[in-house]
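A single protein chain has been removed from this complex, and every other one stays in its place.
Moving on to subunit A:
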Amino acid sequence: MTAVAGAGSRAAPRGDPFVPRPFVVRRHRQDTRDTWTLVLEPADGATMPFAAGQFTMMQAFGAGEAPISISGDPARPEVLEHTIRNVGAVTRALVHAGPGTELGIRGPFGTGWEVSSGRGGDVVFVAGGIGLAPLRPAILEVCADRASYGRVLLLYGARTPEDILFGDDLRRWAADHAVDVQVTVDNGQHAWQGRVGLVTQLVDRGGFDAVNTLALVCGPEVMMRYAAMALRARGVAPARLRLSMERNMKCGVGLCGHCQLREYFLCVDGPVLTYDVLEPLMSRAEL
């Protein structure tokens, strides 16, 4: 293959890539009204090492399969953690899988964030909604090696205060790891005393050294497009700006063709790609 300039790293899965491995749900936590986190362990005991940013194909027996990013700690490959928003048939079956249930897992697939390439400089995480989940492993990686990085910002936009994910993490990252956590919501009612507005406005506030910044962005595609433009406007280099792209994925291994974005198979060349590659492709509708 030529001309495939993804961000890079991937851990290879084992065995037949089409046959799911059973994983047992050990913990089942409701995060918000529509989002749950599942902590799973492999039924066969073999750990599944992964790179932050990779995803698996998750399936509830008989209900179908969906690509879901890993939201757990890459330093703890013995457990598999996924944070899932219930939006349809497959995700509904997944979030309702209680402790003891076995789910089918294929993976891990795709490219990772490679946040360690940002060592020595500032790191800006920009998350929209459920997009915080795929970024969590990279944030944990930075927190575990905090001294190697300069300023670390997490700019996070949620729909309402009730939709804010990982509240305990946000507090811990800010308090114990000197992460500048800034949260904004689209709609804040009565009790909300924080910011209301778009996550791109947080980018505009700056607070990082743009030329020495690695920026990792995950959220709805429109949000990523505007966030990327705002980061570019502040001077972050396109090659130091990485986005995690969502497309329909049926196989996860570059064979089904569904996830193509022109020459890229987003399941193997992505989902994490750099903005120099993505910019011309994201600027056209329906590509």
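The criterion applied here is as follows: a residue touches a chain if its C-beta (ideal position, glycine included) is under 8 Å from a C-beta of that chain, and two chains touch if they have at least 3 such contacts; residues count from 1.
Keep in mind that, in the parts below, contacts and distances are computed from a predicted model.
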{"item": "Options \"Glucose/mannose transport system permease protein\", \"4Fe-4S dicluster containing protein\", \"ABC-type quaternary amine transporter\" or \"4Fe-4S binding domain-containing protein\": UniProt name of the undisplayed chain", "value": "\"4Fe-4S dicluster containing protein\""}
{"item": "Contact residue for the chain not shown (choose from A:D204, A:E263 or A:D276)", "value": "A:E263"}
{"item": "Of A:P42, A:G104 or A:G150, the residue in touch with the unshown chain", "value": "A:G104"}
{"item": "Subunit A residues that touch the omitted chain in the full complex", "value": "1-4, 16-20, 22, 24, 43, 61-65, 87-88, 100-102, 104, 220, 246-248, 250-251, 253-258, 260, 262-263, 265, 268, 284-287"}
